[in-house]
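Here the complex is missing a single protein chain, while all its other protein chains stay put.
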Amino acid sequence: MTETVTLARALNLGLRRAMEEDDKVVLLGEDIGKLGGVFRVTDTLQKDFGEHRVIDTPLAESGILGAAVGLAMRGYRPVVEIQFDGFVYPAFDQIVSQVAKMHARSQGDLLMPMVIRIPYGGGIGAVEHHSESPEAYFAHTAGLRVVSPSNPVDGYWMVQQAIRCNDPVVFFEPKRRYWEKAELDVAATPDPLFAGRVARPGRDVTLVCYGPMVRTCLDAAAAVAADGVEVEVIDLRTLSPLDIDLVCGSVLRTGRLVVAHEASTFLGMGAELAAMVTERCFYTLEAPVLRVGGFHSPYPPSRLEEHYLPDLDRVLDAVDRSLAY
Amino acid sequence: MTETVTLARALNLGLRRAMEEDDKVVLLGEDIGKLGGVFRVTDTLQKDFGEHRVIDTPLAESGILGAAVGLAMRGYRPVVEIQFDGFVYPAFDQIVSQVAKMHARSQGDLLMPMVIRIPYGGGIGAVEHHSESPEAYFAHTAGLRVVSPSNPVDGYWMVQQAIRCNDPVVFFEPKRRYWEKAELDVAATPDPLFAGRVARPGRDVTLVCYGPMVRTCLDAAAAVAADGVEVEVIDLRTLSPLDIDLVCGSVLRTGRLVVAHEASTFLGMGAELAAMVTERCFYTLEAPVLRVGGFHSPYPPSRLEEHYLPDLDRVLDAVDRSLAY
Amino acid sequence: MDTGTPGELVQLLTPEGERVEHPDYAIDLSDSDYRALYRDLTLVRRIDLEATALQRQGELGLWASLLGQEAAQVGSGRALEADDYAFPTYREHGVAYARGVDPLRLLALFRGVSNGGWDPQEKNFALYTIVIGNQCLHAVGYAMGMQMDQARAHADHSGAVIAYFGDGASSQGDVNEAFIFAASFNAPVVFFCQNNQWAISEPLEKQTRVPLYRRAAGFGFDGVRVDGNDVLAVHAVTSKHLADARAGGGPSMIEAFTYRMGAHTTSDDPSRYRLASDLEAWRLKDPIERVRSFLWRQQLADQSFFDEVDADAEALAIGLRQGCRALPDPDPDLMFANVYAEPHQQVEEQRSAFADYLASFDASLDSAALPGSAAGAEVRS
Partner (left out) sequence: MDTGTPGELVQLLTPEGERVEHPDYAIDLSDSDYRALYRDLTLVRRIDLEATALQRQGELGLWASLLGQEAAQVGSGRALEADDYAFPTYREHGVAYARGVDPLRLLALFRGVSNGGWDPQEKNFALYTIVIGNQCLHAVGYAMGMQMDQARAHADHSGAVIAYFGDGASSQGDVNEAFIFAASFNAPVVFFCQNNQWAISEPLEKQTRVPLYRRAAGFGFDGVRVDGNDVLAVHAVTSKHLADARAGGGPSMIEAFTYRMGAHTTSDDPSRYRLASDLEAWRLKDPIERVRSFLWRQQLADQSFFDEVDADAEALAIGLRQGCRALPDPDPDLMFANVYAEPHQQVEEQRSAFADYLASFDASLDSAALPGSAAGAEVRS
């Protein structure tokens, strides 16, 4: 019943199942057909579902998103692949002005059941524009939902749930985790899409993360466990909506919160979490919410990315600082 | 020496002076020539400086910003007008991928001394896409500077300072304040561009705001002064960089902070301020940082905007809640 | 600038109301069809004038007048079949009318009581799109969907889509990407450009130095320029191109050469950028007058017909006026109601917090203390 799969493969299997279950699901993107996408997430799907359901488009992201809006109006459920994080910006206008607003402006008459898949984050030694973490732009945008799986099992289920969701979902795939493996049981019952999860329980400090940073944070928690420090790691899974009750529930027990993400901390998800949690747990917090994240600088050339990306040491540095309060 | 001017007129005078002082300053935008812009901020400038310095462009925002990048490389200082906040998104790619990164990726060889003027915010009864507050998108973007004047005097000076700045500056003009008046002394010495200002001193609670909300917050502070509540109003003026020392200095005195802006609070400037200030003033804060702002919804039809926009009552509600801790 | 030659312009009815023939485009309309078009044109103009008046009276925040473009809109709108779908800009009141959208619904957006106003799926007429160019891509996507449906149903025909845009819009990346997608997928879409010579204050030559319809050839499909003030020509040309699209002929582009007789919107002041006298030449090409002359000349209508149409127009205007004034302000809860189709925790929290906040005013002793009112502020302190 279970199979060992990489995240890329899990997403592929999830897409396949979603396409089997609903023939209104169509995939659009650059190089997603014969090539199967530059990360092979759509591998074999065009062969099996045909060119009308796995559509290689002209090289224009605004065009892809705009066409997806029209397809959604015609009753399809478009799943769009943006080749890399840095190439979503040409489509920003269509996403922010049209995709996000269509349901509201039509007073509920139109649905935009669309998934925008974006491989994101750094750590793969790529050239510029291939390692960005633009999630805050989308989470700040009302009308969009934003989620990010951190592991193959979540990848498999979340992509299907996102496709079934009647709202547009920006689906951030942690590209440096595409090749990580896990056991997948396709007969299991998945967690709900718009909920976070305690990835590792602990009593001393809450460590919130998502996507590519979950592995790093779990490693960090494991590293300090021997010292007797119990870090509770929360995998957010969903950034909009934000499962703030889960986070606050944890913080009410630990009294401390560290948030880690690759994106620049300045106006990043950590800022919102700090603001919300501090408001809700003001008398419980024994330390200010500390943030570990990217610097306020463009993603550096890859030979510097190990410095830019929050690693185990930087996460633990923040954990230490939190505990020192 | 002094003249009573509206914000729109002050900006016009500021642009004029910048153009007189440096003939590399060129203006680009839609309808900025004969029409003088839909808000008349560039009124008479084309007549006086010619079509080569005040350039009506084809209707394409990415085109405008992309061309401005090339002009900057050629040694010009382009000042771009985006007609309304909601129309900057087609240019988002050029701004985020090119304008913001050019200096860094050229390792300092290229300058991008560009000003992107954007009338923003609501309150003028406009149709959709004409009342947005997209400042967080830009403030989150490393490589951009983001400022917003709240009054005619700042408008006059800040636009000139922004033009002189060697970095790209996104210049948010509070459109519902375009017609507010003040005395302008063009011989005065302006405050530095990248600094906030205490707009009204007070001891009990710090109220941080910028752009269109400054007037509202000053009114709110005046309204409760009779009750003996002293609100210190800080006009941020600059969102990136953020004059955090000014804010923290105030909070260290008041122990309380409320942040108000029109933009959605979810991942808005208030989130960053809450996170930063809580980290720096953890033992001083007597209440969590409270945020008043737009809801997590698209800007509503104008007949509802008075509910959407944080008004004096909603600001004071937050002030009360802060004081109640 | 190459402004094109008269020979490039498809015309079937001269400004003087004379029927002329064109080798490529014929019309097949009955006498009552001709009268119906005249009626449409007149009613549409009346709706537009009424809306402008309502804006002046403060009932609307804004209005974008179609004055001068009635033929382009009625001619193309009436060429659509029920299964076709139209994607308008913000000025296609005549197309909306032709699609059967209640004109009152059009006012909702401009009055500020809605960001939409009608159910797009009901009459296959999309919401107005204000961000220039965006809708052209939606149109192509929709057309791709029609094509997929057709393939799945093994049908030999599909519906067709019409995408409206302006001369200014032709400069937007989205519009050009729409051309590319349409050509690449051979989508059943007609790009209908109303070249009214102005994009707010910018004259056509800022956007192009050759006639816009020629853009099509470079993208691999047909383009044609039609006299946009000639409802017969517009109808004939649009009908043919839609039929081609439905039959699998792929995309094409129509440039309706017309003129924006009024201001860009009620907020605009054209005296700053164009001479009133520029309008003279175009006044002689009025889209309604020529049909009237034609009907007279050909004795297809008599005075009683014209009187009746005028009376209908007046009645429509009165209904519109009354309906507009009665349009209620939306409930504040609308801000939260349709942000998402499924519940979203942050929205729901804000929604209930705001409801509580509003309720706190109701509960207060002084019921004048309503949020948003200056009175409220004073009472409060």
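Read from first to last, the chains carry the letters A, B and C; within each, the first residue is number 1.
Here, a contact is a pair of C-beta atoms (placed from the backbone, for glycine too) under 8 Å apart; a residue touches a chain by one contact, two chains touch by 3 or more.
If you're wondering where the values come from, they're calculated on a predicted model, not measured in any experiment.
The chain not displayed here makes contact, within the full complex, with A, B, C. Considering C:A216, C:V291 or C:M335, the position touching the chain not shown turns out to be C:A216 (whole complex).
Within the set A:E128, A:E230 or A:E286, the residue that contacts the chain not displayed is A:E128. When you scan B:C217, B:L242 or B:V315 for touch with the missing chain, the hit is B:L242. The chain omitted from view is touched by exactly one of C:G173, C:P188, C:G228 or C:P270, namely C:G173.
Even with one chain removed from view, chain A keeps its contact list with that chain: residues 30-31, 33-36, 38, 56-60, 62-63, 86-87, 89-90, 125-130, 219, 223-224, 226-227, 266, 295-298, 300-308, 311-314, 316-317. Seen from chain B, the chain kept out of the figure touches residues 23, 26, 52, 57-58, 60, 62-63, 65-76, 78, 90, 93-94, 97-98, 101, 103-111, 142-143, 145, 165-167, 194, 240-245. Contact between chain C and the unshown chain involves residues 2, 170-174, 176-177, 180, 183-184, 205-210, 214-220.
The definition used in the following text is that only the chains that are shown with their structure count from here on.
In terms of Cα centroid distance from the overall Cα mean, chain B ranks first.
Per-chain CA centroids place chain A at a distance of 31 Å from chain B. Annotation: 35 Å between the Cα-based centres of chain B and chain C. Chain A and chain C, compared by their mean Cα positions, are separated by 39 Å. Residue positions of chain B touching 2 or more other chains: 62, 86, 89-90, 128-129, 266, 295-298. The residues of chain C that reach two or more other chains are 114-115, 131, 173-174, 334, 339, 344, 346-347, listed in rising order.
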